[in-house]
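Only one protein chain is missing; all other protein chains are in place.
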Amino acid sequence: MSTLQVSVYRYNPETDSAPYMQEFQVDTKGRDLMVLDVLHLTKEQDSSMAYRRSCREGVCGSDGMNMNGKNGLACITPLSEVVKNNKLVLRPLPGLPVIRDLVVDMGIFYKQYERIQPYLQNDTPAPAIERLQSPEDRDKLDGLYECILCACCSTSCPSFWWNPDKFVGPAGLLQSYRFLADSRDEATSERLAELEDPFSVFRCRGIMNCVAVCPKGLNPTRAIGKIREMLLANAT
Amino acid sequence: MSNMRSLSFDAIIIGGGGSGLRAALELAKSGKKTAVLSKVFPTRSHTVSAQGGITCAIASADPNDDWRWHMYDTVKGGDYIADQDAAEYMCSEGPKAVFELEHMGLPFSRFDNGRIYQRPFGGQSKNFGEGGQAARTCAAADRTGHALLHTLYQNNLKNNTTFLNEWYAVDLVKNANGDVVGCIALDIETGEVVHVKSKATVLATGGAGRIYASTTNALINTGDGIGMALRAGFPMQDMEMWQFHPTGIYGAGTLVTEGCRGEGGYLVNKDGERFMERYAPNAKDLAGRDVVARSMVMEILEGRGCGDKADHVFLKLDHLGEEVLGKRLPGIVELSKTFAHVDPAKEPIPVVPTCHYMMGGIPTNVHGQAVMQDADGNDQIVNGLFACGEAACVSVHGANRLGGNSLLDLVVFGRAAGMFIEGALNEGIDYLEATDSDVDAAMKRMSRWNESNGGESVPDLKAELQDIMQNAFGVFRQEDNMQEGVKKLAELRERIANAHLGDKSNAFNTARVEALELDNLMEVAEATAISALERKESRGAHSRYDYPDRDDVNWLKHSLYFPAEKVLGKRDVNFTPKTVDTFEPKVRTY
C-alpha cells in the first residue's frame, strides 16, 4: 500500500465560518516525494486548495508551512522525514493570520524585517571600484545573508507569537546582525540604539525553536547573542 | 467596465525579479510615481535561484581583463546573432552596474586582496579567444542570484518603492493608437480586478521554462509578459532559442551551477571517461552550454549514458575536496543531498541537459523600448511598452547565452530602462486615454475563464503542453517531429480556449492564476514551435538533424514571430558596435 493519509487545514473566508481539516488519500506510488509534490497531488483532487510555491528547490521561501507539527519548507522536506504512521498533517505557519488554507498574511513579519533597516548604510563616497573587504570580514556574513525570509523561524517562536508587533523575531534579528557584522556598514550605533528596548531583541528567551526549524540551517539564536554582546559593549 | 477601480502611475513595472527591481530602483530614486507589480513577494522571484555568478570584466581575477574580450565571448557564444551594439553596451556598462550592486551591499565572495571573487565559466576567454580560459564571473559563493535579488529588494525598501505584491497582471491595455497605456491586474489576495494606468509599462516578467516538462525554472516561470505582448499583437524575437543547461539534476530538474565545472568539476560517461575532451579539446567542460548539452545527449544516444536506463551522465566533484565544496559551492552540496541523494564530496551527481533559459523574447533596443516592424520591415518603437531581463530580447545572448550573462543582462538593462524612462517622463509623455472598450478588450480573457462552465482541467492541459514541447522541441529537433508538435499545439489551443475553471472564489484563488498562466504558456509554446520549425539551420541552442549546419547566407538574422498571422519573419542583426570593430562571424569551436 502506498496510499498516504493527508490532512490539510482548509479555510476560505468567503464560504467557511471556521477552519476545518480536509482528508485526502494520496497515492505516492511508493516514492519518497517531497511534501510539495503531495500538495500538488491533493490540488489535482481539489483545485480550490491554496498554497504558495515558486522555486520548488528551497531558495525562494514561499512554501513555509507546518508539517506534522514542525515548520519547514514543503519543497525540500521528503515524506520520509516527517510522515509518521502513514499520516501527514499540513497546517499554515502558526501565529500569523490565515488568508486562505495554507496561505498566511505575512505582513507583520515583513514589517519587522523592514524595521531593522535591512540595507547597507555607508555615507562615505564610494570608490570607482568595489569597496574592499577581506575574506575574513566577508566570512562573518556567512550563516546570515543566506536567509530566505520563509518565516519558519519567527512563526515557531513563542515570543514572536505573543508580541509580533514589538519583538523583531529571529528572522529580522538575523538580518539585523548581518548588517551589524558587515565591515562596510557604518550605521552600527544607530542600529544598536534602535534595538536596546526590552522588546526588540530582549524578548528572545533563547529556547532555540528558530534554530531547530530553519530550513537553511542558520542560527538566529547565535546572531541574537552577538547583538546582545554588541549592545553590552556599546553601553559599558 | 465602469465599476472597476483604477490606479495611476508614471511607470508600472510588471515583475519583481532582478531586472524589474533594478529598473524600479532607478525610478524610485528619481522620485517618479512608480510601482512594482509582482505575482509573488519579490524575493520569491526566479532570480533568487541563480547560483554561479554575474559575468563582468571588473578586472579583479585578472587586472588586465578587458570588457571587449567579454563582448567577443558573448557574440561568439551567441553564434553571431547577438546584436553587437547591445553586447557592447552590456559589457562596457557592466562594471559600473556590478560596482553599484557591491556598494548597495551585495555580499560578494572575496579574494585575499579584498576585491570581488571571480571564477571561470563556460565560453570565457582572454584576448579575443587567443589567451586561454578567463575567470570573469563575480560570485557570492554559489548563491549569487539570492544575494543579488535580496540586495535589490532591500535597496528598493530604502528608497520607498511602492510594491503591489501578489498582484497578477492579466493583459495589457492599448489605446486607440495602439500605444500601451497600462494593464489589467488581479489582486490575488482579494480577487479584485484593477485597471492600472501608466505612461510606461515595463514587462520584467522573466522566462517561461515551464513550457517544458523538465526545467530548472521555478513553477512561476510561465512567460506572462510574453503571453500578454503576443495577445496584444506584438512580435517575438528568436523564440526558437531555448537554452538547455547541461547540469540539471537527473529526475528533479533542479539546477547545478556551471560554477561546479568552473571550480574544476567535470562530466564523465558510464566508462568514467571525461568525454568533453573529445568534443571541445580546448575548453573541454567549459565550452558553450549548447555545445556541452549536445555532447551529453550524443553520449547518451550512443549508449554511454549512466544508470539503469543509460539516460544521464555524471558530474564529478569529489576530487575538489570537502573544503572547496564547502566554501565555494555550499548550496550545491545541499541541493545534491536533497534532490539526488548524493554527497558530491564522495559521489558524482547524476545530471542531464534541462531547459533553463529563453534567449528570445520581446525585441527591444538598449533602452528597453519594445520594437516592432512596420510594413516595410523597418524597426518601429512601441509607445509605452518596455521590456527587460529574460522577457526581453535586446539581443545580447543571440542563439546561446553564456553562463553568468543573465544576471548582468538583468542589472544593466533594468538600469538602462529605468534611466531612459526617467528621461522620457521628464520630457513629458502624453498618450490617449484608454476607453472603456479598450479596457474591455483587455478583460476578455479573464471574463472567459470566469464564465467557463465545463471543459477540461487546467493541470491536465498544462501537462500535455509540456510533453509536446519536451518531445518535439528539445536539444535536437527535426522537421517531421516539429510539424507534428505544431499540429498538436494548434489542437491544444482550441481545447484550452474551452477549458474549465472550477473554483471561481475571490480570496487567494491560485486555480484562477494557474488558468491565466496556462494561456501564457500556450502563447509561448506556439511561438517557440513555429519559430523552431521555420528556422531551417542549426545555430547555437537550435540544433536540427535535418539542417545540421549554420546557414549564414539565409539565417544570420533574428527570427521575428508575428502572432496574428502565426508566421515567421526576419530582422537584421546589428553588426555595428560604436567603439570596437565588428566581430565577423567565424566557425564556432571551443
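Order as written gives the chain letters A and B; numbering starts at 1 within each chain.
In this section, a contact is a pair of C-beta atoms (placed from the backbone, for glycine too) under 8 Å apart; a residue touches a chain by one contact, two chains touch by 3 or more.
The definition used in the following text is that contacts and distances are computed from a predicted model.
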item: Name under which UniProt lists the unshown chain, selected from "FAD-dependent oxidoreductase", "Succinate dehydrogenase hydrophobic membrane anchor subunit", "3-oxoacyl-[acyl-carrier-protein] synthase 2" or "Urea ABC transporter permease subunit UrtB"; value: "Succinate dehydrogenase hydrophobic membrane anchor subunit"
item: Among the chains presented, those that the missing one touches; value: A
item: Contact partner of the left-out chain, one of A:Val26, A:Leu39 or A:Leu195; value: A:Leu195
item: Full-complex contact with the absent chain, from A:Gln5, A:Asn163, A:Thr188 or A:Asn219; value: A:Asn163
item: Residue ranges of chain A at the interface with the undisplayed chain; value: 158-159, 162-163, 166, 193-203, 228, 231-232, 235
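Heads up, the rule we're going with is that only the chains that are shown with their structure count from here on.
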item: Between chain A and chain B, centroid-to-centroid distance (C-alpha), Å; value: 28
item: Interfacial residue positions of chain A with respect to chain B in the complex; value: 12-15, 43-44, 47-62, 76, 78, 99-101, 103, 106, 110, 114, 117-120, 122, 126, 128-135, 138, 141-142, 145-146, 148-149, 179, 182, 184-185
item: Of all residues in chain B, those that touch chain A in their complex; value: 40-41, 43-46, 48-49, 58, 98-99, 102-105, 107-116, 140-141, 143, 146-147, 150-151, 154-155, 157-158, 189, 218-220, 254-255, 331, 334-335, 338-339, 457-459, 502-503, 505-511
